[in-house]
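Every protein chain except one is present and positioned as in the full complex.
Moving on to chain A:
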Amino acid sequence: MATVSARALTLGYQHQRILDELDVVLPERQISVLVGSNGCGKSTLLKALARLLSPWSGEVCLNGVDIQTRPTREVARLLSLLPQHPVAPEGMTVRQLVSLGRYPHQSWINQWSREDARQVERALTRTGLVDMAERGVDSLSGGQRQRAWIAMAVAQDTPLMLLDEPTSFLDLTHQMEVLDLLRDLNRQEGKTVVMVLHDLNLACRYADHMVAVCRGRVHIQGTPSEVVTREQVKEVFGLSCRIIQDPFFHTPLCIPFGRDAPP
């Protein structure tokens, strides 16, 4: 089990403050999606949750302990991270890439165990990459490549997975494929998933818990129907829209107006 939370978290780059005394608790065994406009701090928040950035003040807690004080390898056994646009080394095969996920479970004495091999195999099966395991990562399509990176995180075998825009640059079919895969991991293995998504409607479909970040703070959080309302979309994204109910899945569906006047 692993829960991650932020308390009075303030941080930024150089002199620019990005997060401003932000508080959030991400529910365990649920899919949480961070949404917000460009530059609102949602990616920064995800990086801070993954201990990639150290706070100016406040703290990120993993199971109640300040994440910056825990050994990084120990954290890596509880929490995996898929950053934005990762690039695999040239010539690396899918299997090699997935095997990198086993790093925190290995040690000087115990370099490659049977458990490592088993977990890599399981991750490949889970992500449907068994047939492509020996292929070079550079030869895969965008969707397959993203699955390979997710497989690496799966092989890391952590109860908590953080993903920064896992669907960017994918076409709609492959966006759905990646999100379905993440939902399966959540529903079948009880993994806590926290991710940043840009597409509000897909976020509504897949999120159990939604966190709207605005100007370095949590503007509102809750279920998609609590978060995605006409007023709040206006406040968070500065966008005029109407919200209707998805006729098939009954989640909120946002119809943006842009410059067009509402009919």
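Remarks
As a working rule, contacts are C-beta pairs under 8 Å (C-beta built on N, C-alpha and C of every residue); 3 or more make two chains touch, one makes a residue touch a chain; residues count from 1.
The criterion applied here is as follows: contacts and distances are computed from a predicted model.
Only one chain is not pictured, and the protein name UniProt records for it, out of "Hydrogenase maturation factor", "Iron ABC transporter permease", "Glutamyl-tRNA(Gln) amidotransferase subunit A" or "Cbb3-type cytochrome c oxidase subunit", is "Iron ABC transporter permease".
Of the options A:Ser80, A:Thr127 or A:Gln144, the residue whose C-beta touches the omitted chain is A:Ser80. The residue touching the chain not shown here, chosen from A:Gln30, A:Asn63 or A:Gln106, is A:Gln106. Contact with the chain that does not appear here is found for just one residue of A:Ser5, A:Thr44, A:Gln156 or A:Thr192, A:Gln156.
In the full complex, chain A touches the omitted chain through residues 50-52, 71-77, 80-83, 86-93, 96-97, 100-101, 103-104, 106, 108, 111, 138, 152, 156.
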